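Of the protein chains in this complex, all but one are displayed in their positions.
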């Protein structure tokens, strides 16, 4: 449920509107539900509204956590080799 | 102007309506503009309304007048022969 | 569970919806349960993007003709859009002198149209194709939103084989040729008009919709010298004759009294202020034939059930202006021009 | 006075009205000043009810295919209904392995449609036909009242010649065969969707509409063993593969990562909740070819400008249930089913 | 069709033609105007001219309600239906193609999204209003005295039913005023400039108004009038009767159409018309300009049914094409082929003047039925 996707704000417009970019596709959305969005921020877009900002640091951390399992695996593989 | 055609009343209906026949085609028309129309009468129909009754005797007389010219012609032709 | 089950189409209460035209499982089902079922023939049954068909015999050329059918109402006395769409295109192939071989059919359906009515149309179409011996070998179906169509539109394309050496064309009429028609004028158009809510009248007028290739075959056998054949559809006899006159660069002189018109069609025309010469036919022929073969041609037409009211109605004359003239039953002369605008009932 | 003068069509400010479809002088004018002018070819110019055409060579069979075109909007990035209606039908003929020869076109116009836009469509159609070398040899035009059509509908029928001995059909796929596509998936459908008022987004996505017979000729020369060709239009690649699987009674296993999809198409699909495998193409091929000739076929596709993104995307397997499976880029496996219903943007 | 076919008989026509030829004085010319489009149509359709001697000439009058409808009235209806989406504008088929300003017509306004519908009868317009209470149904009514009574009837019925969504744009015009205008034109008044020896009087108009209103013309202007049916034999007989009057120096109202026309006309219909309508002080006729007291408007008592009041519609006159010779043609001074743009700029598909608008107009009738006579048959 709740199809939403991170997109980058490429233009701030009047009336809480913004243009976002997703893989080269651009769409006007509303920022009325989130505060303090800046150009270049990623926001999570749902039915034409930004629901929240996306935190790039946290995204990196999560990706690092995934990778961690890879490292573990590698370590173990090496250990067992 | 004023396309109108003689048609025979084949059915008297409610609310001043009647069904008329023209060469086998039947259509509902209004008799609201003419008085005392009887079954079998011919009426002059225009935009779905009877405008007047057609007088069969007068029609015969008119046809006879046409024919008269024919008789004349013949008489003259014979006279000149 | 069944691996690939689909519940059968609801041909009683169901209606066309957008999914019937979306190209997915439901579209495939509509094709399978309705179109393929009724049109059944090997080329269509293959279920490919195109039909593979035997080519005509050696020396023969192809004739291709197409018509979009948009009649309203879809069902009318004497027929419906289904059989009409078969006859209309077969006739365009046949008047070129060709043996009609195959038909394609493309449907544009309006969202909300009852499947039961669609089924009746498809059955009628299949029956007409079967009776004519001309199978519907390929097709396509699209669905448009409500208010963007009008129930059912059917475009058909016909393919035929033209024997070597035969040339029938609107440009072949020559001064001195006789003009024949295969029967009464205006039946189809008037049968449709009688159904229009705004004009409604009662009559026994029925559409003449019919496939004419049988009649034509008989005619061409008896009178191979026939120069022009055409079916006087939209625009009626008047417009068809003007087309031929202008293609051939000749004039015509018609004999009004000789043109067969049913009494009821005549009467309905009087009521509506129309001229039967401009009212559409869907099962009639105009024939231009050298005068010396006119009687043979006429006899051949009359010998066929679809030509029993055939008549010789006039002749081709020299006239670079391509005027079609008519000697009225009254004794005068006038022009019969192209249909101007469209046929609208008049009060004046 | 001039004997038969008609003022030229007002192609700047004029609009389609019912008289353009009534079959009279105005209809003839529309044909003459617009259709015949742009499509100009001897068969059409004859102005008869059907076109007389040379038949294919000895031993060749005919292929006949038809499509109704009802796209909205009528003009879209990369094309319009005019060129689309030429490409779509040429492709259906070409995927049967036939050389496309002739097209017929049937127009259903909505009262009120601007003649200037109609002229653009006809020009585009004529250009597409010219570039493809496949003339529009016969046609028909009807006009429906406003609110009973949607601007312009075009049904085209194509005729082609199939060389002796060639059999391409959806029922020819065999276990072990390779599955190729000639390029990126979903471009056409997404180019259209981007124009819909309710979804509007900006992108550089353009329709891939193109005539594929040149590409196909090159392919069949390099890999005559090709078993199935099909253009994955409505319903997209997913539905086309399911059609082939069920016609041939085989299964398929696809490699998701191998299926080419443009980044922007992918992104637009994410935005709308759609799957590019179900989005329509109008200039792409699906090819089923014995594995041993797959690389030759791929090379031939890639050597053609319309096949530069061609890819081998999977293989045919034994499966009487005709399931199409896919190995996801993620490492799992799932089915790719027929399109169910129609493609609607989702929020969930 | 009884009472129709007998009056179209070619054999009788031939004998009548002989009689006319015999009775017409070869030493003089006869010019008669058939006022009505119905007669114009019959003459062209049946080729009556071919049956008349060369010295008998028929002049086509202004008696086609479509032809005389001024552009500004159609403009008014088009503005209404395009500006107000709630309006269903209904009218007779004849009105749909009448050209208006900006290359529009009601048919083209329909193509631009206006809800314009053809009706066969005024009653159908009323029915439409009952069927669509949420819409405003406006009936664009045209016609001479013949077509006026049905309009009067539906206006009265709408009032009785309290049908608030039905109204009428009244364009009904009067025959006698038009005849008068022609007789008052300088060319006709100055004897000799234009020969006008008599009138073939209206058929169906006269079923309503009777034969009496024509007496004035006969007496005041010394012009014979013969009321005639619309079948071709009626027309020929009327011509014959006119020739006799001219020959005998008479100027009377005679009635050839006795089978349907009486002296007093249809009193019931007349009463209805005067209950609902009153005279307009002046009304523009296409081709004839402003004609005093020549049209009807809806009485104040039926104001709710008067679309002109209800929607505050204003009439803006639009000048005819400068090259158009309609006025002169309608007065018998010129023939269609005397117009420089006949058959080139002005054709039935693109009429420039009123006479080309409906097939009953002098120019359209000549174009559709007679123009082959203007060009020699050319060998291919």
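Each chain gets a letter, A, B, C, D and E, in the order it is written, and its residues are counted from 1.
By our rule, contacts are C-beta pairs under 8 Å (C-beta built on N, C-alpha and C of every residue); 3 or more make two chains touch, one makes a residue touch a chain.
Since we're looking at a predicted model, the values are computed, not measured.
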(request) Quick one: say which of C:111, C:208 or C:256 touches the chain that got left out. (result) C:111
(request) Determine which one of D:10, D:292 or D:318 touches the chain that has been left out. (result) D:318
(request) Extract the touching residues of chain A with respect to the undisplayed chain. (result) 1-6, 8, 22-23, 30, 32-35, 42, 44, 46-49, 51-56, 58-59, 61-63, 65-67, 69-70, 72-73, 76
(message) Under the stated touch rule, tell me which residues of chain C contact the chain that is not displayed.
(response) 1-3, 5-7, 10, 13-19, 25-26, 111-112, 145-146
(request) With the missing chain put back, which residues of chain D would touch it? List them for me. (result) 175, 198-199, 249-251, 257, 263, 266-267, 270, 272-273, 317-321, 323, 325, 327-335, 337, 340-341, 344-348
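In this section, only the chains that are shown with their structure count from here on.
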(message) Suppose every chain is reduced to the average of its Cα atoms; which one is closest to the average of all protein Cα atoms?
(response) C
(message) What's the distance between the Cα centroids of chain A and chain D, rounded to whole Å?
(response) 38
(request) Express in whole angstrom the distance between the two chain centres, defined as the mean CA positions of chain A and chain B. (result) 87
(message) Which positions in chain D are in touch with at least two other chains?
(response) 3, 18-19, 25-26, 145
(message) Residues of chain A that contact two or more other chains, please.
(response) none
(request) Spell out all pairs of chains that touch, sorted by label. (result) A-D, B-C, B-E, C-D, C-E, D-E
